[in-house]
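For this depiction, one protein chain was excluded, whereas all remaining protein chains were kept in their positions.
Then we have subunit A:
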Amino acid sequence: MKILTEKVIPMTTLLVTLTLIIISISNLIFGGGDLSVYIMFLQIAGCFFVLSCVEYFILEKIEFNSSVSYNAASFLIWYLMLGVCNFGFGWSGVSLKNVVVYTLLFTAFFICIQKYSYYRLRRSAEEINRLLEKNKE
């Protein structure tokens, strides 16, 4: 289970993303397939990269009193920035139904990602405590 969550899933995600980026750039340069799909994928990859950097630097500068306030701020930043990209780039049309679907899906994914991040952090803490115990001996 540890190998799955710490190695296999992150590596698979990274490789799938890189593969799709390479295929998109290749098809855009040499032609082939529906170009709008590749353009959309590169927009998505680029946006996530930039938004991740922005979110990291904003949240690093603020001292949060609790994890609830931190998670609420993170949710708001991501929801607004991704929403602007989603509807601004036309990944989905602007309608009430699409906003509701976007909100529900975003919330579900955000919760899953935060839970996974916390799980990784807990594993790190356990490893550090094991090393501290070992160093005491």
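A few comments on the model shown:
In the analysis below, a residue touches a chain if its C-beta (ideal position, glycine included) is under 8 Å from a C-beta of that chain, and two chains touch if they have at least 3 such contacts; residues count from 1.
Everything below uses one rule, namely that contacts and distances are computed from a predicted model.
Missing chain, UniProt protein name, picked from "ABC-type cobalt transport system, ATPase component", "LytTR family transcriptional regulator", "Hemin import ATP-binding protein HmuV" or "Carbohydrate ABC transporter membrane protein 2 (CUT1 family)": "LytTR family transcriptional regulator". Although one chain is hidden here, its contacts on subunit A can still be listed: residues 59-60, 64, 66-68, 70-71, 117-118, 121-122, 124-125, 127-129, 131-132, 135.
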